[in-house]
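Note that this complex is displayed minus one protein chain, with the remaining chains in position.
After this line comes chain A, so read on.
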Amino acid sequence: MKATGVSVSLGGRTVVSSVDLHVSPGEVVALVGPNGAGKSSLLAAVSGDLPSSGEVMVDERPLDSYKPIELARLRAVLPQKAALSFPFTVGEVVRMGRAPWSGRPEAAEDEDAVAEAMELTETTGFAARPFPALSGGEQARVALARVLAQRTPLLLLDEPTAALDLRHQELVLSVTRARAASGTAVIVVLHDLSLAAAYADRACVLAAGRVRSEGPPSSVFTPELLSEVYQHDVEVLPHPRTGTPLVVPRRP
């Protein structure tokens, strides 16, 4: 996936302006930045939800040349908030992720893909429960399971860890990492910069709709840049054992 000069306007305001973003198979790219920086809008533009100017290429073809069903076999999108109008069970929700493959040879993997996705996200235990009866964090993991079950070469995840506890944050990002290791390209919006530093190959720092810096987290996450972008003093310390950057706000 390669996006060049992408701009998005919402309600007459430019929320993303001429952003370049690319991700290759096997790579995890973290989109970070303060609230309102345009992370979700950029992700929506890249997934074809919001009209944008500029060029988005998926698998070397322009995004808008795809039919929805073709695109659904190439990329899966995890929305920021999981909603469901009717009380489907968790098992049924995860199985919805297989819909794009119906009537294709890959449909033979349906059972396997659903079982694997639920196991990875530790949701197998509530397969029979109605989705609306789950807690926010459980719903978020089920939504991720649905996206994983889709088995696409490109994953776009909008804040997959927002509602999760510490253990499940790690679980979700290591699952994502493992997917990348098997050749999937991943773009993930994250708020926790230390998580981004630990799991992403590259980080893209957005502020006010523009890319401020892009590259490996260790070189991008500098106290100067982050302090300026977040308008709060930030310290970046190397982890004493692993050396990955730890990003902490300076506190009195």
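In this text, contacts are C-beta pairs under 8 Å (C-beta built on N, C-alpha and C of every residue); 3 or more make two chains touch, one makes a residue touch a chain; residues count from 1.
Throughout what follows, contacts and distances are computed from a predicted model.
Name of the non-displayed chain as stated in its UniProt record, restricted to "Acyl-CoA dehydrogenase", "ABC transporter permease", "NADH-quinone oxidoreductase subunit H" or "RsbT antagonist protein RsbS": "ABC transporter permease".
The omitted chain makes contact with just one of the residues A:A76, A:A113, A:L134 or A:V205: A:A76. The hidden chain makes contact, of the residues A:S7, A:T121, A:Q150 or A:Q169, with A:Q150.
From the set A:L84, A:A115 or A:A162, the residue in touch with the chain omitted from the display is A:L84, counting the whole complex.
In the complete assembly, the contact with the undisplayed chain comes from A:M96, out of A:M57, A:M96, A:A162 or A:A208.
In the full complex, chain A touches the hidden chain at residues 44, 47-49, 67-73, 75-77, 79, 82-89, 92-93, 96-97, 99-100, 102, 128, 130, 150.
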